[in-house]
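Just one protein chain is left out here, and the rest sit where they should.
Naming follows writing order (A, B and C), and every chain is counted from residue 1.
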Amino acid sequence: MSLSRTVRHAKAILTGFKYLFAGPRLTLMYPDDIQELPEGYRGMIEYDWDSCIKCSLCAMVCPADAMKMYVSKEESEREGKVVKRPGINYTRCIFCGFCVDICPTDSLRFTKVHDVAYYTYEEQIYPPAEFSKGVPRPLYLREPRKVRAVLDERRGIRYEPARS
Amino acid sequence: MVCSLEGKLLVGNLERSARKAAAWLVEKRPVRDIRDWGISFSLWPVHFTTACCGAEFAASAAPKYDAERLGFLPFIGIRQCNLLFIEGTLSKKMAEAAIWVYEQMPEPKFVVGMGACAIDGGIFWNSYNIVRPMDILPVHVFIPGCPPRPEAVAQAIIMLQRKIRRGELVRYETR
Amino acid sequence: MISSGERELELLIGPQHPASGHMRLVAKVDGDVVVELRPNIGYVHRSVEKLAEVKKYLQIIPLVERPSLADTTANNLAYVMALEKLLGIEPPERAKYLRTLLAEINRIHSHLYGLGIHGVMIGSSTAYMWCFGDREPFLELAQELTGARLTYSYIIPGGVRRDLPAGLGERAERVLRYMENRMRDYFNLYFNNPVVRARLEGVGVLSRHDAINLGITGPNLRASGVAYDVRRAEPYAAYPELEFDIVTEEAGDSFARVMVRVREIVESMRIIRQVIRKIPEGPILHESYEKLIPPKLRESMKQRGMVKFPSVFANLRVPPGEAISRVEGGRGEVVFHIVSDGKLSPYRMRMVTPSFRNVILFEHLTRGVRVADIPAIYGSLDYFPPEADR
Partner (left out) sequence: MDILKLLFEPYIFIPLVFPGLVAAFLLLLIIIWLERKIAAKVQLRYGPLYVFKPLGGVIQTIADLLRYLFQEPIVPREADKLAFLMTPVFLFGLAYLPVVAVPISPTYYAFRSDVSLLIVMALTTLAPIFTVLMGWSSNNKFSLIGGVREGYLVISYEIPMFLSAISMAILYKSLDLVEIAEAQKGLWGVILNPLAAINMLLLMYMSTSKFPFEIPEAESEIVAGPYTEYSGIIYGLVMGASYVKLYVLSLVYSILFLGGWNPLPINDPMVAGAMLFVKAFLLVALGAFLRAVYPRFRIDQAISIGWKIAFPLSLISVVISLLLIMGGVSLVVK
């Protein structure tokens, strides 16, 4: 065993000890803390019923055919013509945000909800009526603390309580 | 099967009745709660990357999200694990392997469908080489997103844990 | 399972195996020595090319990203560059710089992904955790820029979707300094670790001659001493105006391939600094598209720094013709060939991904190595099966 190799072994073990006793931690304590994502994060999509002009551009641009135009029965009967409104299907949605970016009236908006899971297949499909009720809220055992990720020169990522 | 034990004649399938008795014991109240608690905090997924969601699955085990906090440890072999993560698209060739892996896992076992592809095909929904996992496996939790964020993976684990602790998923057959 | 009288044992490594990834390696071993190793690919074939023929041009952007999830920008950029060639438009300067910025951030975290996977393949879980942990600050930057962690879909025909957020340059500088500090510990604990050296040096040697003949690409090619990089060979985006070196190593073994990635991370950090310093002011979307957006939206779009798509994007028509584009991704050269017949979808789209070109190395490099070297070689190739299978 040559000397330089021994030195390298020692260096590796010492570096390990350094991190064992004085290393930073990057962990976000997820169910207790949730990260407040930056402005414009492409999370789940919310839909504004009133400002929608039913142009169906969102359904046309959707790469996964998750956005679909549903015939709105009440409105069709009231207005005497076929009225279609968008509904979203999270079983297919890939969160590319094309529908939001193409919407000419900003009826579709990004939210920062990003941590939802479902028990069943059916509850992931949102026809227009449910779609306009807002995004689902993930199940939290306790009310989580909102934190902001701060990029740090020495520790990588730190988490600070979000101001808002 | 007939067994004789110290002159007494025992008639019936000894193995089956032993299994029945064990199942009866395991389903009793305090044992059941302890069992479900143990299982829920020891969900070990198999190393089985079906498609690209594996990248985010790997990130959920990595320092920032550290799913090991929840008792979630990606482990070596099929035999030692109890959780199958369908990480993204299941192609036809991979689906065979997925069924194989699922069958080789010991009971009780759980399946999580990760990513839009593992629910309904996602962006590949009209591809000719896609299988929906829910058609071939009993999927317990779905995670939408493409790929889902590691937070959503953690959320799915918590939801699965809750369901196990409620005693809805683990049943010992008394056949 | 094991029959007697056989000298060679056939090992099926994968698809369920801690180090197989999404593929199967069929290895014939004689004792501990690999006689033959054949990769069985196709486990993640999702017919991307075929689907591109039924999806509209804009819808293909997320589609082509999916095969190489850790390295999405390269595919995105290559596809859009080919599309722009067909459309005959050139993105504005600022958009080019933003593309370069994202591409380099992506290259760093793609390399860290590869290094981490390689680490766990030779048994160092710490290398995996460190690489994946240090990926996160870069993902954080990319997320701030684009609004997603991995699948950015950031580059669109004629520009990019988001402007540079205020203060990103400063934050990026902090991340880069953090990474530079950490690099020392990486070397102390991992790269200079004698066990790592013993496992990687001299393993899976690819000679310069073979590398060229087999058509290897990316860092694996550069590790064999060939200074070939598409960023230099056929500059695109803002690369002609930036200074950077092509990283090469001479040895051609697993360790050289790892070292190329490490040094490329350093090189990419240099590029990011330059981009942030040099980035010009101006629009981020081509004017011909910008003028199609309604004036009110255009105002709010400028204010928020987020591009609204003109409605023409929903049904983008592309003049008939063919276009090829090449981009240097994290794993190597990405080539896109689009044939348009003037309809809403391409007539044919061909994507050549670096992993597909490197898959031949499995057979080539593993003849006569030991079983334990299979993961050491596999990891060093940074092979990503979905990318090869498409």
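One rule holds for everything that comes next: a residue touches a chain if its C-beta (ideal position, glycine included) is under 8 Å from a C-beta of that chain, and two chains touch if they have at least 3 such contacts.
Keep in mind that this is a model prediction, so the values were computed, not measured.
Student: If the full complex is used, which shown chains touch the chain that is missing here?
Tutor: Result: the unshown chain touches A, B, C.
Student: Identify the residue among C:S124, C:T146, C:N192 or C:S380 that touches the chain left out of the display.
Tutor: C:S124
Student: List every residue of subunit B that touches the chain not included in the displayed model.
Tutor: Against the left-out chain, subunit B lists 26, 34-35, 37-39, 41-42, 44, 62-63, 66, 68-71, 73, 76-77, 79-80, 82, 104, 106-108, 170.
Student: Quickly run down the residues of subunit A that touch the omitted chain.
Tutor: Spelled out for subunit A, the touching residues are 1, 12-13, 15-16, 19-20, 23-27, 31, 156.
Student: Against the chain that's been left off, what residues of subunit C make contact? List them.
Tutor: Touch set of subunit C with respect to the missing chain: 1-2, 9-11, 17-19, 29, 32, 119-127, 129-130, 133, 189, 193, 195-196, 198-199, 370-375.
Keep this in mind: only the chains that are shown with their structure count from here on.
Student: Could you give the separation in Å between the centres of subunit B and subunit C, each centre being the mean of its C-alpha atoms?
Tutor: 32
Student: So what's the Cα centroid distance for subunit A and subunit B, whole Å?
Tutor: Whole-Å distance between the two chain centres: 25.
Student: Residue numbers in subunit A touching 2 or more other chains?
Tutor: 26, 63-64, 94-95, 157
Student: Quick check: what residues of subunit B touch more than one other chain, meaning two or more?
Tutor: 63-64, 123, 126, 146, 149
Student: If we count contacts the way the header does, which residues on subunit B are in touch with subunit C in the complex?
Tutor: Going by the criterion above, the answer is residues 46-56, 58-59, 61-64, 76, 78, 89, 91, 93-94, 97, 100-101, 123-124, 126-130, 146-147, 149.
Student: Show me the residue ranges of subunit C that touch subunit B in the complex, using the header's touch definition.
Tutor: 15-18, 21-22, 42-47, 50-51, 54, 62-63, 66-70, 113, 116-117, 128-130, 132-133, 135-136, 149-151, 386
Student: For the complex, which residues does subunit A have touching subunit B?
Tutor: Those residues of subunit A that touch subunit B are 25-31, 34-35, 63-66, 89-95, 114-121, 124, 138-139, 141, 157.
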